[in-house]
Structures are given as C-alpha cells and as structure tokens.
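Omission of a single protein chain aside, the complex is shown with its protein chains in their original locations.
As written, the chains take the letters A and B, and residue 1 is the first residue of each chain.
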Amino acid sequence: MSLPTYAGPLERIWYYTFRTICGLIFFFLIAPLVVIVPLSFNAIPYFTFTPEMLSLDPSGYSLQWYEDFFTNPNWHGAVKNSFIIAVFATLIATTLGTIGALALSRSHMPYRSAIMAILISPMIVPLIISAAGMYFFYSKIGLASTHLGVILAHAALGTPFVVITVTATLVGFDQSLIRAAHNLGASPTVTFFRVIVPLILPGVISGALLAFITSFDEVVVILFVGSYEQRTIPWQMFSGIREQISPTILAVATLLIIVSILLLTSLELIRRRSERLRGIKPG
Amino acid sequence: MATSGTTSTAQTLTTADGTPLKVSLSRAERRNRIRALLLVAPLFLFIIVFFLVPIGDMLFRSVENRVVGEVLHRTVPLLAMWDEANGELPSEDVFRALVEDFKQGREDRTIGKVGRRMNYEKSGMTSLFRSTARKARRIEQGPFKEALIKINKKWGDIKTWQLLKRESSALTLSYYLASVDMRFDDNGKVVRQPDDEQIYIKLFIRTLNLSALITVLCLALGYPISYLLATLPARTSNLLMILVLLPFWTSLLVRTTAWIALLQKEGVINDFLVALRLIGDENRLAMIHNATGTVVAMTHILLPFMVLPLYSVMKNIPESHVRAARSLGATPFTAFMRVYLPNTVPGIGAGAILVFIIAIGYYITPALVGGVSGTLIGNLIAYHMSTSLNWGLAAALGSVLLALVLALYLLYDKVVGIDNMKMG
Partner (left out) sequence: MRNLTIRTLVTVAAVATVCAGVALAQTQLDLVVVSWGGAYTASQQKAYHDPYMAANPGIKIINDDSSAEAVAKIRAMNEAGKVTWPLVDVVAADAISLCDEGLVEPVDHDAILAAAPDGTPASEDFGEMIVSECFIPQIVYSTTFGYRTDLVKVPPKTIKDVFDLRKIPGKRALEKRPIGNLEWALIADGVDPDTVYDVLETEAGVKRAFAKLDTIKDQVVWWTQGAQTPQLLADGEVVMGSTYNGRLFSLIEEKKQPVAMMWDWQMYDLDGWVIPKGGPHRKEVLKYLRFATDTQRLADQAKYISYGPARASSAPFVGKHADLGIEMAPHMPTAPANATNTFLFNYEWWADHRDELNEKFNAWLAR
C-alpha cells in the first residue's frame, strides 16, 4: 500500500494518520509481551516494577525464576507433556480433519451443511461447556486423568481449525485436476500425494498450526480432564497463579516468546530463500 | 447434476454394456456419495464419540434427578400416592418407609446426597437429613410418625413433604428454573426468585453485552491492521505479521498477568500517566478488577482471531478493483464503502462470530482481572462446577448458554454462510 502519485493532500494526511493508527494498534498487541520480559528478571515474586528495577540497579534483578524453571521437575514434566500432548493431538486432528475436509469438498457430499455444522461444533461450543461434558463423560469411560484422554479431547478441539482451513484452500480447487491425473494413469495414492497434497498443503499447515496452538495453550479442558500426571505448561502456570504467584511463569513465557520469534523468523527466512531459489522476486 | 443431462426424447441413451445411461449415472452418483460419506466417517464418528456425546451427557444432568428416588426407594413410590391437596401429612406407612430408608441410607452412606440435593431447594435440609439419619437408627417400632416428628419438627410440616414429593421424580425442572432466576414456591407454582437472589439473567445480558463490545473493539482494531498487512509488500507484512502471531502464540495466562502488571493502580500505565502529570498520584485510574479490565485484556487476547480471517480474505481481493472504482470517478471513501468493504464481509463475519463465541464462554481472564463488574456467565458455570458443586445448575446454565450460541451460529449461517468462514 504505497501512496499513489496522484494522491491529493487530504489523502496524504489520511495516509499518515492511518499508518500512525496502525502503529498504535501494533503497539497495543505487543506491549504486554514487552512488559513480561523485564518482569521475569524481578528479584521479588510480584508483578511490579520495583524502584530498583526502574533505576537499573542490579540488585533489583535476578535469574532465580529461570533457575526455578530449569531445576524444578514440575516444569520439566509440564514441558514434556505439553509437547507430547500437542504433537499427538495435532497429528490426529490434522489427519482426520484433512480427510474430512477433502470429503466435504466433493460435489457428491450429501447433507453437507449439517455435517459441516457437526464437524466444527467443537469450535462453536463454549469451552467451559466442552470441558464440563468431557470431564464427566471421560471419567465414566476411564479416560479422565490419562494422556490418551487429554490427547483425544485436544484433538477434538483442534479438528475444526483443520477442517476450515483445508476447506478454504479447496474452494478454488479445480476437481478436473484429479480427473486429469486419473486419466494419465495415476493411482489414487499417487494422485493424492502428487496432485492434491501440494495444492492443499498451505491449508493443512496453517490448520495444523492452529490445532497445535489450541492444544498447547489450552487451560480449561486440561484442568478438568487432566491431572498432575498430564500437567501441561498452562496447567502448571494456573496452579502457580492459584497457590503462589511466581514470576517463573513469566520466565517460561519469555523463553516461549524467544522460541516463537526464532521459529517465525526462520520460517520467514526459509520462505524468502525458497522464493529466491525459485526465481520469484520478493514483492 | 448428473441427471440433468437426460433428454426427453424417446430414444434412451445406453452405455457400452447396455444399461441405460440414466441408471448408470445415478449408480455412479450413489457410489460417489457413499465414498464421500465413508471418507468423512472417521472424523464424524470421532467428533460424535469424543465431543458431542460428552456434551449431551452433561446436558442430561440439567434435568437428571435420580438420587432422591434411588436412596429413598421405599418412600418415594408411597409418596406418589399421597394426596397433598387435602392438607394432611402422609400416612404412617410413608413414615415407616422413610425410617427404613434412613436406616439403610446411613448404612450405605448415601443419605447425605439426598440432603445435599434437597438443600438446593431449601436451606436447612442438609442438617435435617444428617441429624435424622443419625437418630433414626434408634427408632425400633412405631408409631413412626410421632418418632420422626420428635427427632425434628420439620417432619410434621407439610411443606417438607411437598418438597420431597416434588423433587422425588427422576427428572426435574428445578435447575432450569434456577438458571433463569425462577423457582417453585411452596405450592409448586413457578414464581420469580426473590429480588436478592436474582442474578443469572443479569449475567447473561452482561455477558452478551460485553462480548458484543469486545467483538466490536476487535473489529475496529483488527480491520485497519489487516488491511495494512494485506496491502503491504510481502517482506514488510510478513515481519509485521509476527507482531500478530507472537501474542497469539503466548499463553493467555501470561497475557492476562501482563495486563495485571500494566493496568493495576501502581502499574505501568498509571505510573506513566502520573509521570506525565496527566493525572495526580492520588487519582490513579481503576482499570482493573472491573469491566474495563475484562474488556481490555480480552480484546487483546482475541484480536488475532479477528485479524487472521480478515487478513486471509483481504489478501485475495485484487487491488485492481479499487483502482477501477477510482478511475471511474469514485472518491476514496466511496470506493472503499462500495467496493472494498462488501468484499471483506466474509472475513468480518468469520472473525466476528469467532471472537464473539470465544468471548461468551470465557472465564479465566475475567476471573483474574474482571473483579465484580467484569464477571461473566462462564465464571458462574465454573463456580458451580468446581466450588458449589451444584452440577445440575451448572449444566442448566451451560445449556442456556449453548442455546444462545447455537442461535447466533444459525443466524450467522443464514446471513453469511458457514462456507464463507476462512481462517489463517
């Protein structure tokens, strides 16, 4: 959105006003995260900027919350569980969701909108209700307080995102490509991997990411369905907030922010590199 | 679609093996339908078993009321025959059955459950059942009526029996009535709760209002930046996108605590305003532990859910459309209102419904920063789930909330269409 050359003075003013507004909104988005980082080095266990901190006195800072994170077995278990649960839940959600979305996008699909409504219901039903229902039912069938139970619950919550993103990429999908592949002698498997997958991959990846985040940041269902053995990072954070607020959760958050920055930047770098390799001039 | 090709001419088209084309096509169509259904089946069954059945199971709790009939299994059938209208206490048989039920209930340690259930309807029932159970084992012989009334004179009050009779059926409406601030009075008529116990309708309305406000704020903040992201060159917009994705990746608990640090009295924003002498040190703003705290923190938390669908829709709107409008003489404003905005409606719809639905069921952020005026209905559901343990009421409140959400969803489907929902 560069300023066109024919823009009048009013448009010019609007152009800069608009950018300032956007800048403020981005600031609103990022300010809370910026605040977290210094507070995670706080010497006292409260979320307050002490006078020592503001005057940059070293005694106001400490690494104790990072030390706590790296030495406390509760946090080790939480990090491990978070990844195990999120990875398996994402695998299930992505596999089932992608196949479901492919089926839904076929023109032959009967009762399409009714089925769609049911498939995305986990996204529609308020989380507290889902949590309550799963809690009672999973207790009954022996899935409460098991890893499998939490994984299945999180997978159910993640599928709608996969279904929606994959369906969206399939909206403009030219079905004749499949027929063409068949005519050219490709088996259904080959067609799937060589024709369909490359086309829907962006949708699958963004759906999988959303499903992963849904599980990774989920704090309501895990509190009910899970137990200490299944504790995830949010579970551990919440029990921290309840009993004794400790900036360890800010230290964890800071570490997670750094990891995400690295991840997002490297993804962007990879994308630029591949664009360069394919000879596309970056826009 | 496939059958539309059939002609009305007398000559029937056939395939190579001689079957009429119409039959063959419809057979192929059926095969395709079945194949499509088979493909969607695993996901469909998965959602049914691990998601919808649990929800249905929970909703059933809102009317389920077996405990009274099960524990007082001798008394309840007899009580059903008692004619309460004549204003007399039940017969000696009923009292005898109740004493037996009490003895067994104490043995099995189940009588407390009945007391607890009845206490939802009327205060004092917990101790009535507990103390009666303790003393009833000493009643060896009749007359049982006198013996029970001697233990507690409430057994001589016809209202106790009317209540017991009303709440002894296997299904009850009490929880639903409570969830809309109503109840049965002593005579079994439906009346409104006394003024000092009315709360839920108010909270439902507040939840809807605050969720709507949060949705509008998310739209107001999300629309400009989505537009910017969609129109900037990929290089810049991808970097700016990180500013949207980072909060999205950060735990909502962390973001909530960050807002505590920002908004509180001695917090960053107040310190800043005082330092700039915009406000006095004595008049620091109360931005937390009230509705403001809930709205600000939730708008921040839900903003990415608005930006992502908006962005994906805007990205697919060709720039040439607006340029064409401009070259045809439209002012920038008109071009935006008449050409650009209508094209973004699916994104607005998807983002708005997503934000609204997530907001309506939220409870953790309001619990931490919402104080009293920022409490939402989700907090009350969670409260009844894990603190007051009135699961029937929690389920009733939950199903009312669910009905609201479904109504909105259907409305959305009618106006925008589910198929137009896009994300990421």
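The criterion applied here is as follows: a contact is a pair of C-beta atoms (placed from the backbone, for glycine too) under 8 Å apart; a residue touches a chain by one contact, two chains touch by 3 or more.
A quick note: this is a predicted structure, and the numbers were derived from the prediction, not measured.
K.L.:
Could you tell me which shown chains are touched by the chain that is not displayed?
P.N.:
A, B
K.L.:
Considering the complete complex, identify which of A:F27, A:Y46 or A:Y111 is in touch with the unshown chain.
P.N.:
A:Y46
K.L.:
In the complete assembly, which of B:R130, B:R192 or B:K315 touches the absent chain?
P.N.:
B:R130
K.L.:
Among the options B:K22, B:H73, B:K113 or B:K315, which residue touches the chain absent from this view?
P.N.:
Answer from the full complex: B:K113 touches the omitted chain.
K.L.:
On chain B, what residues meet the omitted chain?
P.N.:
Chain B touches the chain not shown through residues 108-110, 112-113, 115-116, 119-120, 123-127, 130, 196-199, 202-203, 264-267, 288-289, 367, 371-372, 375, 380, 383, 385-386, 388-390.
K.L.:
Contact with the hidden chain only, please: which chain A residues?
P.N.:
Residues 44-48, 84, 88, 91-92, 95, 99, 135-136, 139-142, 144-145, 147-148, 188-189, 192-193, 223-224, 227-229, 239-245 of chain A touch the chain that is not shown.
The definition used in the following text is that only the chains that are shown with their structure count from here on.
K.L.:
Taking each chain's centre as its mean C-alpha position, how far apart are chain A and chain B in Å?
P.N.:
23
K.L.:
Within the complex, which stretch of chain A touches chain B?
P.N.:
1, 11, 14, 18-19, 21-22, 25-26, 28-33, 35-36, 39, 47-49, 92, 96-97, 99-100, 102-104, 106-110, 113, 115-130, 132-138, 140, 152-153, 155-156, 159, 161, 163-165, 167-168, 171, 206-207, 209-210, 213, 217, 219-220, 224, 233-234, 237-238, 241, 245, 249-250, 252-253, 256-257, 260-261, 264-265, 268, 271-272, 282-283
K.L.:
Across the complex, what residues on chain B touch chain A?
P.N.:
Those residues of chain B that touch chain A are 1, 29, 32-33, 35-40, 42-44, 46-48, 50-59, 61, 221, 224-225, 227-228, 231-235, 238-240, 242-255, 257-262, 266-268, 271, 300, 303, 312, 332, 354, 357-358, 360-364, 368, 378, 381-382, 385, 391, 394-395, 398, 401-402, 405-406, 409, 413, 418-419, 421-424.
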